[in-house]
Every structure is written in C-alpha cells, then in structure tokens.
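Note that one protein chain is taken out, while the other chains of the complex remain in position.
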Amino acid sequence: MSDDSEAVVRRMSKPPAAVVVRQRGQGELVLRRFLRHKAAVISLVLFVAVVLLAFVGGALWRYDYADITSAASVPPSLEHPFGTDNLGHDTFAQVLRGTQRSIEIALLIAFLAGLLGTLWGAFSGYYRGITDSVMMRFADLVLTLPLLAVAAVLTRATSGSWWFVALVIAALQWAYVSRVVRGVVLSLREKEYVEASRALGATDRWIIFRHLIPNAFGPVIVNVTILVAAAILVETALSFLGLGVQPPDTSLGLLVSEADTAVSTRPWLFYFPGAFIVVIALTINFVGDGLRDAFDPTQRKVRA
Amino acid sequence: MTGRETVLEVENLTVSFPTDDGLVRAVRGVGYELRRGEVLGIVGESGSGKSVTSMAVMGLLPASAKVGGSVRFRGQELIGAPDKAMRAIRGGRIAMVFQDPMTSLNPVHPVGDQIAEAVRAHNDVSASAARERAVELLAMMQIPRPRERARDYPHEFSGGMRQRVVIATAMANDPDVIIADEPTTALDVTVQAQVLRALETARAATGAAMVLITHDLGVVAGTADRVLVMYAGRPVELGGVDDIYYEPRMPYTLGLIGSLPRLDDARRGDRLVPITGSPPSLLEPPRGCPFAPRCPMRQEICETVEPELLTASASGPPPASPSGHLSASASDHLAACHFSADLEGRRPEDVFAPTSVDNAGGAR
Partner (left out) sequence: MLAYSFRRLLVSIPVIVASTFVVFLLVTLSGDPLANLKGRNPPPSPGVIAVEAQRLHLDEPPLQRYWTWITGVVRGDFGPSVRTNLDIGHEIVTRFGVTVRLIAVAVVLALALAVVVGVLSAVKQYSGIDYGFTFAAFLFLSMPSFWFAVLLKQGGISLNKLVGDQVVYTIGERSVVVEGGAWAQLADTAGHMVLPTISLALISFGAWSRFQRASMLDVLNSDYVLFARAKGLSRRRVVVRHALRTALIPMTTVTALDFASLISGAVIIETVFQWRGLGDFLVTSVDQRDAYAVLAWLLVVAVAVIVFNLIADLLYALLDPRIRYE
C-alpha cells in the first residue's frame, strides 16, 4: 500500500454527514394534513358553532321548545326569529331543541356503533377461520336489511325515547364499522411485529388491543364520522315518518313532517328545520372527508 | 461506431417537482447522445433521477413537473412540444418498457388487443391486420401458441411472459428508440435472461437504439455499449462500458463496482466493499459534490464546489464537436470528480473499506 492509499483509508473512518429533515410525529402529520383541507376546517368550525348554538343558545333563549306563546303562525320577526307554528310554539326554540336531540343521538350512535363494530371486526379478523366466517356472515345479514325499515319496526316496541332510537340505529350501523376494522386487521396481522409479539409471549388480547386496534384508529374515525352524518339523516327520517322521536319531545325530522302541508303558507316552519339538518350533515361529511385525506398516507396531491 | 447518425440528444435536462415540503430537484442537468443501434445503460440508485429523465423524454411527467433544458429527437424538440406532436412520437418513434409487468397491462383487455391497439394508433390499418401483427410479434417474443394466447388476459401469463408482451408492444411500430426502464427489476433472476434476450431480439428486429435503465450493474455489463452513471439527479460518469468497468474515474462508480459480488476472480471469499450512508435528499441538494458525505476521498473543495463532468480518460482532449459544446462521442470518457485523476489504477478496496473491522481472510 502506498502512502497515498493509507491516507485514504484513514480518512474514510469519518462517519457520513446525515441530511436532517424534521421528524414529525404521526399525530402532528395528520393534523397538518387535516388543516390543509379548507372545506373540512371551515366545516368543523361551523359544526362547533351549531353545537354551541343548540346547547348553550338553547339554554339561554327566552323561550323553551314546549312554551306556547300567544303569537300563533307568525312569520319570522325579531321576537321570534324563526316564526311560530299554529299552536304558538317558538320555532327557533324548537329547532334548537331538535338539533340538541339529533346531536345527542348521533354521538351516542357513534360511540356504540364504533365500539361494537371495532371489537367485532378486530376479533373476527384476528381469529379468521370459522369464527371470522360466522361473525362476518352475521354482520352481512345485518347489512342486508334496510336500515330505516328495521329501525322503524324496532322503535315501535317502545314509545320513541330518544336513546332507544339511538340504540336501534347503532345496533344496525356497527356492521359497517366491523367490516372496515376487519379489513385493517386482516392486512396487519401478517406483519412481522405481530409475529414478534407472539414470539415474545404476548396474549391474543394484548396483540389485538395494543397493536391492531390502534392501527385501525384512522379508518375507524373516518367511518364513524360518516356514520354520524348518516345516523342523523336516518333519525330525522324516522321522526318524519312518526316512528322516531315522539311528541311532546321534538326532532328536526318531526318538525319537517309537521310542516309538510304548510310549505307554501308558512314556509318558515319547513325551511329552517330542514336547513339545519343539511348544515349539520354537510359539515360532518366535509370533516369526515378531511379526516380521510389526513389519515391517508398515500397522498398524491402536489400543489404547484 | 463513428458516422452513425444521432437519434436522441439530451442537453442539460432539469426536472423539478413542487411538493408540500419544497421543490424537489429530481434531475439536475443530464446530457447524453444516443446513436442509431447503440445501447446506452443508465445506472444509479433509487432516487438518482434515472427514471424521471426517461419520463421527461417521453413527455409523461405529471403536469406539475417543471422541465427545463432540451431533448431533441432527430432534430425535433420534445420539451414543451404540444401533446398531439408527442402522441405521434410516443409508441411510434420512441417506445417505452416499464418496470413492473404485473401492472403495465390492462387487466380487462386481452393482450392481443392491447398490442393491436398500439399498432393502430400509429398506422392506418384494419383491426384484423393489426391483430395479425400482434400475433406475429408474440411469436417473435417466443410466446408459444401465439394465436391462441393473443386472446388471453394478462393475468393468465407469468411475469416474464407479460414483460415480453410489453416488449412486443414497444417494438410494434419499429421505433427508433426503445427506453427500457428497469425491465428486469421486478422479475426473478432466472427470468431476467429471458427478458434481456427479448429486448435484444426487439433491438435487432427494429434496428432501434436502446436506453437501458437499471440499478443492476450486471445487467448493463452484458448489454450496453456506453454507460451513464447517475447520482443525486446528475450524471457523474459517462463512458464506454469497458472504461466504466475497468477504469472508473469517479469514486461512486468505483464503489458500485466494488459492491458487486464477483464469481470470477481470486477475490472470491473476501468481504464485499459497500458504500456506507445513503443518497442525499433532493429537496435541498447540498453545495458541492452530492457524493461527498459518503466519499472516502473527500476534501474541502468537494464540499464547496460541485464538480463538472469533464474528460477523465488519459486518451487526450475531446475532439471538437460541431455544436461547440462538450458532447460525448463514442470514445469519450467523462467523470464528475475533482480527483478523478487520482483514481487511475485504483481498485475498490483501495478506496472503500469493508464494513467490519476484522479482516481475517485477506488484509492487504
């Protein structure tokens, strides 16, 4: 070896310089991507505003939804921003109450359907074989029947207490969530870290709860969000048919059904409740879309 | 070799992609000339820009890509050409073979139809004539029972056969240039030979020049006349295949050759000599030579001044070319390294070290 080469060999023991790119946590990445989705962010703000209006505004408003005032069938005015119905109920108070109900029902459904669906799908996907077959066939069966029809049949059993309506809808929607979670679990269970976990003696339960379910988090959140929007539409439809929330309580769907005949004479009774339903469902759907984009690692969007 | 017409001229090609994190400079000044019948091998790691270069030639980059420089096909400028003009060239005069045969073919149409479609896009022939040609091409590619097989769907073929279908499509219109982008990467080694032979058949039958892009030096050694080594979006060495393999003048090339397992000589049994580290991010290419962080020969100048592609061979100054710029003629050997002269006669293990400390088995 010549002197030159020795020097070269000595030099090469220096470690290579690393290029520094800021390491971002998973949560932060998702948040960043979500914030870039303008429609979703605006929708989120709008939705929160509606929720606040319904609960806080509803509590503070001078009229209660059940109050009967002397002004009957009055068009919107300062006193009654959304007008009144033929009995003298203040429509604004009723709409707020209906909104409260719808949101309560939707959140309960999201929780119940999300919980049951996640557990069902995770166990089914993990154990595969006969268990999976049976569990998924059952989920498919649940999905076979039209949601509205089955809900209509079941709610007749009790007189439409709102949480029962929520229970019924959740009892049908969990099947969607379970399919999604099963899909995720099926694709993940073959990964090496699951093998490694098992080799280290982890129980099935541990693997399911610590590895598989957290990874399904993203798709579950997206699906549950969309489910919530769908649930609100189902509940209001049920109430419209007279098979959901019952009087004296009120729901946005119930308000629309009562205004069915009055569309041309007292349009405020029809348009305001309907518009609220649309706004709630629309904002939730946009947020869901934003979440889907945020959780999706295969983003191909390149902005010039 | 001399006197053959130049079919494709790439000059100072640059491609950048705007991303959320900034501008990614994928290709930073590539130039080469391709003569009729020649095979140019483009070698480099993933991310070196070799595929992007070819996509730029074909005009297949996404709309957001910013392309600069010039690509001339028989004198016709391709960069910025209207899509109508490009469509005549794509598949007709310049054809491309992609990397993954499993996804290159449309799963819902029979393969014969897909080849015939390429024929009819550039020739005014009847459907049955096009189908005949498809069968003919499949036969040339050694697909058994070509007439029946032409009616089969892609999923009924193996990976190697699918790639041969793709090559058949590429040669269908007697193109002047065939660009093969990593044609064997997604395939087993045993199938690689089949595909390379198919490419050779295609070249012989059409007389086309070929650009063979790969990261596998072994594939290039047997096929190419000239080799272009790319790193971090730039060419770092260009020369005849023998020059590159036996007289590399850029440490990266030397490292690549050293990291190849060799079956043929006395060094069998010694440890491989890899290049440590990884390629730089193309977001903010560092000043100076992009290979410097991994280069055992680096010095201060390497970190501040990016080396130009200059003649490296001891075979004298480059012949003056008509256009005045430095063009790579058949005998040229260019390298981008401040110390390329130092590399004369060096072997990979002289410059790079094996990764582990213990040298039992052949310390020098």
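Letters A and B mark the chains as written, and numbering starts fresh at 1 in each.
Here, a contact is a pair of C-beta atoms (placed from the backbone, for glycine too) under 8 Å apart; a residue touches a chain by one contact, two chains touch by 3 or more.
Because the structure is predicted, anything quoted here is derived from the model rather than measured.
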item: Chains in view that touch the one left out, judged over the entire complex; value: A, B
item: Option from A:I105, A:I277 or A:L291 whose C-beta touches the chain left out; value: A:I277
item: Residue of B:G75, B:P107, B:P261 or B:G345 touching the missing chain in the full complex; value: B:P107
item: Listed residues A:L31, A:A72, A:L145 or A:A196, member touching the removed chain; value: A:L145
item: For chain B, residues in touch with the removed chain; value: 58, 60, 83, 87-92, 95-96, 98, 100, 103-109, 117-118, 121-122, 153, 155, 166, 169
item: Interface with the unshown chain - residue positions in chain A; value: 137, 140-141, 143-150, 152-154, 156-158, 229, 233-234, 236-237, 240-243, 253, 256-257, 260, 263-264, 270, 274, 277-278, 281-282, 284-286, 289, 300
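Note that only the chains that are shown with their structure count from here on.
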item: Whole-Å gap separating chain A and chain B, where each centre is the average of the chain's CA atoms; value: 49
